[in-house]
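Right after this comes chain A.
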Amino acid sequence: MICIEQLGKTFRTARGTSHTAIQDISLEVPEGQFVSILGPSGCGKSTLLYMVGGFEQATAGQISVNGRVVQGPGPDRGPVFQEYALFPWKTVLGNVAYGLREQGVPKAQAEERAMQWLEKVKLANYAGFYPRELSGGMRQRAAIARTLAYEPKILLMDEPFGALDAHTRLTLQAELLSLWEQLKNTVLFVTHSVDEAVYLSDRVVVLTGTPGRVREIVPIDLPRPRVRAELLRNTAYQEYVIQLERLLVDGAHA
Partner candidate 1 sequence: DIPELRVGWTIPAEEAKYLMMKRPELFPDLGKKYTIKWTQFQGTSPMIQAMRANVLDCSTMAPMSLAQGAIESGLKAYIVAQHVYEKKGYFTVYWAVKEDSPIKSAADLKGKVLGTNAYGSGVYFNLVLWLKQNGLDPEKDVKIVETGFPPMADAIRSGRIDLGTMVQPFALLSQEKGGLRELASQAAVQTPQVQIFEGCSQDYTNKNPEVVRAYIKDLQSAMAKVQADHDLAVTVDSEVTRAPKELLGKYVMTNKDFARDDNMQPNLDSIQTSWDLYYKAGFLSKPLKISDFVRKDVIAPVK
Partner candidate 2 sequence: MKTPAATGSATTLWYEKPAVAMVLVVVLLGIVWALASWRLDFSSFPGPWQALQALPALILDPSALWAISLSLGRMFIGYAWALVFAIPLGLAMGRSRWVHEFFNPLVSLVYPMPKAALMPILMLWFGLGSFSKILVIAMGVSLPMLYHSCLGASRIESKLVWTAQAMGMGPVARLFRIVLPAALPEILIGCRVGVVMALIVMVSSEMIARQEGVGNLLFTSMDMAQYPSVYAVILILALMGVVLDWLFEKARRYLTRWSESAGGTILR
C-alpha cells in the first residue's frame, strides 16, 4: 500500500529562481495494483516516481509505504529506468546477482537465483555478456530481472519501454504482463503511451502540465489476462484510449 499525501516538489534552479514541478498530489495505491501515470512531457511524472523511490526529497506532503514514511531508498521499492541503468562493468549475470549479494545472499546461491530470473526473462543464454553487447530490448529485460531478483514489494518503472521499437515494445509489454500476473507486485508505471497505459493497468492517473497535478484517475475495467489482439477489437478499450487521449491533450493546455 503506497499512500501519497498532498505531495509537492519545488526545485531551486541554478539561477536562484524556484520551479514547482509537482503540486498537491494525493494518491493511494493498494497492494498488488498496477497503476500507470500518464501526462505531458515535463509534468513531473519521473519526479513523482523518484520521490516514491526515496531518491529525491519531497518539499511538501509525504509518502508512506505500508504505513512507514519514505525517508530514502530501500529494497522494498525496486526501480526500473528507461535508460536501463545496468552496471556496464558487470556481466548480465553479475548485474542480476548484484542486488542479492547486497542483501547478503552467498555468491553461489545468488548466482543460481539470478539464473532463474534470467530464464524467466529469456536471457539465460546471455548470462556472460556485458550490457553493451546486448540490444535495447535485451538490456531492458536484464534490468527488469535485476530488480525483480531481490523481490521488491513495489516496482517503480519510469517509461521502461520508451526507448524500444514498436515490435520489441509489444513483446516486452506482454512479457511484463504475464510476469506480473504471476508475481502480483504493486507497480507504479510511468508512460507516455496511452495505449500502453490502458493495456497494462488497473488504474491510470492522468497529470496536468506544469506544475503537475492529478487531473483524473481512470479505473480500467478490462478483464485479465489481457490479449492484445482481442483488446484492440474491444470497444471499451477504444473508449478508454479516446478518453485518455482527450484528457492528455486538454491537460497539456490546462
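Picked so that all candidates are chains of the complex that A comes from, given by their letters.
The definition used in the following text is that a residue touches a chain if its C-beta (ideal position, glycine included) is under 8 Å from a C-beta of that chain, and two chains touch if they have at least 3 such contacts; residues count from 1.
Since we're looking at a predicted model, the values are computed, not measured.
Asker: Every candidate listed belongs to the same complex as chain A; state which one touches it: 1 or 2.
Answerer: Answer for chain A: candidate 2.
Asker: Quick one: in the complex, what on chain A touches candidate 2?
Answerer: 50, 53-55, 72-75, 77-79, 81, 83, 85, 87-90, 98-99, 102-103, 130-132, 146-147, 150, 152
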